[in-house]
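Moving on to chain A:
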Amino acid sequence: MATIPGLVLSNKQTIPNAVALRYKQLGIWNSYSWEEYYNEVAILVDAYKNLSVSKGTIVAVYGNNIPKLIFSIAAVQTLGGIVALIHPESTESELTTILNSSKAEVLIAEDQQQVDTFLKVESECNINTVVYLDGRGLSSYENTKLNSYDDLVSKSVNSNIDSQIQSISDNDIAFYLFDEHENKIYKVSHDPIIRNSSKICDLNKLSNKDSIVSYLPLSISTNLLFTYITSLVSGMSFNLPESNQTIEKDLQEIGPTILYAPSFVFKHIISSISYRIESASESNYQRYMWHYSKLMQIYDREVSGNKSLIDTIWKAWIMLTTFAPAKNVFGLTKIKHAFVSDGVLSKVNFNFFHAIGVEIQHSFGQAVSCGCISVQPDHSVSSENVGAPMSGAEVKINDNSEVYFKTDCLGEDVDGGENSEDGWFNSGYVGSIDESGNLIINGRTEDIITMKSGKKFSPESVENLISCSPFIKSTVIVGDNQDSNSAIIVIDPNSVNSWADRKNIRYTGYAELAGKDEVRNLIMDHIKCVNETLEAELKVKKFVILHRTLIMNAGEVSKTMEVMRKNISKNLSDVFSAIENNESNIKVNDIDQLSYELKVNDI
Partner candidate 1 sequence: MDWVYLIEVLVGGLMSGVMYSLVAIGFVLIYKSSGIFNFAQGTMLLFASLTFVKMTENGIDFWTSLFIAAGIMVIFGIATERYVIRPLANQDLLALFMATVGLATFQEGFSQFVWDSDVHGLQMSKFLDIGLLDPAPIFMSDHIPWLDILIPKFDIFASLVAGSLIVVLAFFFQKTKTGLSLRAVSDDHMAAMAVGIPLQTVWAVVWAVTGVIALVAGLLWAERVSVSFTLIEAVMKALPVILIGGLTSIPGAIVGGLVIGVGEKLGEIYLADVFGGQGIELWFAYFMALIFLIFRPQGMFGEKLIERV
Partner candidate 2 sequence: MSDILKVENVTLTFGGVKAITDISFNVKEGEICAVIGPNGAGKSSMLNVINGVYLPQIGTVTYDGVERRSINPRDAAIAGMARTFQNIALFQGMTVLENIMTGRNLFMKSSWLEQGLNIGRARTEEKVNRLAVEKVIKFLQIESIRKTPVSKLPYGLQKRVELGRALVAEPKILLLDEPMAGMNLEEKADMSCFILEINKEQGITTVMIEHDMGVVMDISDHVVVLDYGKKIGDGTPSEVMSNQDVIDAYLGVSH
C-alpha cells in the first residue's frame, strides 16, 4: 500500500497525534497532526472530484510549499491524478513547455504571481481549470477558468476516503518531474520514489521524532524526495517557514533535526557565517579565527585517529564558547543529518561542518532516478565523493568518464524517449569511482572544456575550488579552445559588503563595489591560492569580476543555483568573446538593455 495517500492514511492510523505539518502563519506556528492532515486531504478529494479530477488527470502544481499545496498533492493522487510539479519562479516559456509536454489539464497555482504568469501563456496550453490557493489581488479577475481554493473547500464535504486510497495502485504514476538540465519530464510512480525514500530513512534511522524544514519548492526532485516523501515515510514533522525573508529566523525557531539542501544553501550559510563574523569586534574576530583553526587541526587529528585527551578537552571548550552558540544562531543545534544534493561542498566547508558536529552527507540523484542514487553514510570523512550507490542501484563509468547508473527506483521519460542501454542510464555527468566504491562526480558532460592543447577537463572542479571563498558567489570558467583558463567571477554581495565595511572601503552599490581595486586584489589573491593546487595547464590566468549577479529568470543559474553555461555564454557573449580575443577592456551589452565596461585582470 505504498502510495503517497496510503502513507497519509497509515500515518493517521499509527501516529494520529504526531505533528505532520507545521507552518508559520500570522506570526505563530500552527500545526496539523496526521489525523488533521488526513481530514484536510479528505475534504480536498471531494473538492477536486467536483473539478472532475479523476484517474489519469494531470494536475500541474505551481507554487511554493504552503499547506494548501501540500494537501492538494495527496488529494489529487487519491483521485488517481498525476501531479506535475512546477517551480514557482518558472518563466513563461518554461511553464508552457512543462504544461504542454505533460498535457496537464488542471493547474493549481499559488497566488497572483503564478496566475499572472499562467494567463500570459493561457492560449498556448490546454489548461481548462485553474485553482488558486491565495486569492489576494485576484478578485477582479474575470477569467472563468479560475477557481478559488477556499470556495472549493467550502462547497465540499469531509467523507471517508480510505477505500479510495486503497483503490490506487503503487504502480500508478504519482509525479511528473521536470529536469532542468535535460529539459525533460519524467513520470515517477508511487512505488519507486517511496522505496527510494525508505532506503534513506532506514540507512539514517529517521523516525517521527525527527523534524525537517522545507523552504525550497518541491519541483526540485531531490527536495521532493528528501523532505516531502521522507516526512511521509518516516512520519516526521514537515515545517514550512513564514516567508522567504524569514527562513533564517524560522529555521532557528524550529531547530530541525534533519536538514536537506542543495549545496548552494550550505555555501550561503558559510558565507553568512563569514560575513557576520567579519563585522564582529576585532577581539572576537581574532578569537573566532583562532578557535576555528584550532578546531580544524583537532578535526584533522580526529579523522586520522590521533586525537589526544587534550584535544578532546580543547574541542569541548571551543565548542562551548564559540561553535555551539554559533550553531544556535543558525538553528543548527539539533541537526543530526544534513543531506546535500546538487553539488558537493568544498573540503574546507565539509570539514568545518563535520568538525562542529553537523553531519554533512553528500548525495547524488536526478528526476529520473527518483532523486537519489547514492548518499554518503553518517560520519563520512571525504568531501569529494557522493557516497556509494544505495542498495538496488549500481554505477559504472565508461571510457569517457561518463557516469552510467542502474537503479530499481526509476522514472520514465514522458515523451517515451529511452536513453538506457541494457538498463544502464546515462546520468549526463562525468565522474569516477574511488577505491572504496564511492562515486565521485566531476561535472556535467556537456560542460566539459576542451583546451587548445586538447586537454579535456570539467570546469566545475575548478569553479568549485574558486567558489569556496566566502567572497565569491559563483564562478564561470572560460577555456574552450584556449591556451589557458579565464574566470568570470560573481562576488557575494553580503560578505564582500561587510568585508569592505571592515576595510573602510566606500561604495554606493554592487556594481561599484565589484569594480573596486581592493576587491579585485582580494579575488586575485584567492585565485592565486587556488592556482597553486591546480595542474599547470588548468591554472586560471585571467579573470573578470561581473557587475551583477547571475539571474535565475534568465536561465543563467538553475533552480539549485548551478551555473548554466549555455545561457550565460549567450547572455554574456561580449565577455566571452573579449576573453577569447584577449582584449583587456570589455564593453558589455547586457540583458535588460544594460551596458557597462568591465576590465580583464591578468594574474
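What we mean here is this: a residue touches a chain if its C-beta (ideal position, glycine included) is under 8 Å from a C-beta of that chain, and two chains touch if they have at least 3 such contacts; residues count from 1.
Selection rule: all candidates are chains of the complex that A comes from, given by their letters.
Source: prediction; values computed, not measured.
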item	value
Chain A: touching candidate in this complex (1 or 2)	2
Residues of chain A defined as touching candidate 2 within the complex	25-27, 136-137, 139-140, 242-243, 245-246, 249
